[in-house]
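For this depiction, one protein chain was excluded, whereas all remaining protein chains were kept in their positions.
The chains carry the letters A, B and C, assigned in the order they are written, with residues numbered from 1 in each.
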Amino acid sequence: MRIQVKLFAMAREEVGSSELSLELPPGSTAQAMLEILCASYPRLKPLHKHLRIAVNREFVKPDWQLSEQDEVAVIPPVSGG
Amino acid sequence: MRIQVKLFAMAREEVGSSELSLELPPGSTAQAMLEILCASYPRLKPLHKHLRIAVNREFVKPDWQLSEQDEVAVIPPVSGG
Amino acid sequence: MIAIVPDPINVLQVVESVIDPAAGAIDIFIGTSRNISHGKKVLYLEYEAYLPMATEFLDRIAATASERWGTRKISIVHRTGRVGLGESSVVVAVSAAHRREAFEACRYIIDTLKEDVPIWKKEHFEDGEVWAGREGSTITPE
Partner (left out) sequence: MIAIVPDPINVLQVVESVIDPAAGAIDIFIGTSRNISHGKKVLYLEYEAYLPMATEFLDRIAATASERWGTRKISIVHRTGRVGLGESSVVVAVSAAHRREAFEACRYIIDTLKEDVPIWKKEHFEDGEVWAGREGSTITPE
């Protein structure tokens, strides 16, 4: 399945894009997506353990299963305020 | 000795004046002044135990000795803010 | 800016008075007049102050807060005279490097002000008037 992934802040800068498309095996989890993403963009690796995943604008646990129509976003440590 | 006493809020209204002059025995305490004041103005009596005395813009204890040049004020329960 | 004033308080001016290049946080407390008190409709409030003593106390409260929390700037402005519904009776503003200090110092200032500073509030109702805190009437938590 093909997933659109939004990227923000330091994750966006390390990847060089605010959105990308990933080809994943059907039923892939949020964690699997993140591992494939970090393998494709090695500059993300130092950030890996600090990244959270949001699906449809909610944080999800690593074992959350993604679907093609999901709005998926990579959330680095936030610093608003 | 003669003491000028400032009155505020409910104390001022019960006495009907914002300042008055009291003749007291030399060396009188704040407590003695308050007792004489309440005896002269019976409408103050229900307030008596709620009144604090300030001398030269500081709260004083009941046994504080007054002097003629002091700035003496009767302070009912405050409610600023 | 520490002041007791007979005119409406300019909230923006009070906020601007604590802006500081080293401050990352500002906390502001505004006391406003409520339309209902003790279950009765309030028409307006009236504040009276023992001006020199109240001003000295506000100075001292600000100095204590500044020392205890290491704040940057503190302003306290309290109004006297007639205060209409929805108008501000007091504005406290505190700037500090970080938010914890700003919040705690601001809370300390308004709590201490309500406890000790010689300022009095009279509530005017349709059927009479009452000094807040007067014996026999409830002291309002505000």
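The rule we apply is simple: a residue touches a chain if its C-beta (ideal position, glycine included) is under 8 Å from a C-beta of that chain, and two chains touch if they have at least 3 such contacts.
These numbers were taken from a predicted model, which means no experiment stands behind them.
The chain we do not see here touches A, C in the full complex. Of the listed residues A:1, A:24 or A:47, the one in contact with the hidden chain in the full complex is A:47.
The chain not shown here touches chain A at positions 6, 8-10, 12, 46-47, 50, 54, 57, 59, 73, 75-81. If you put the missing chain back, the residues of chain C touching it would be 11-12, 15, 19, 21-36, 85-86, 95, 97-100, 102-103, 106-107, 110, 140-142.
The criterion applied here is as follows: only the chains that are shown with their structure count from here on.
Each chain gets one centre point, the mean of its Cα atoms, and the points for chain A and chain B are 73 Å apart. Averaged C-alpha coordinates give centres for chain A and chain C that are 49 Å from one another. Taking the mean of the C-alpha atoms as each chain's centre, chain B and chain C sit 26 Å apart.
Shown for chain A are the residues that touch two or more other chains, of which there are none.
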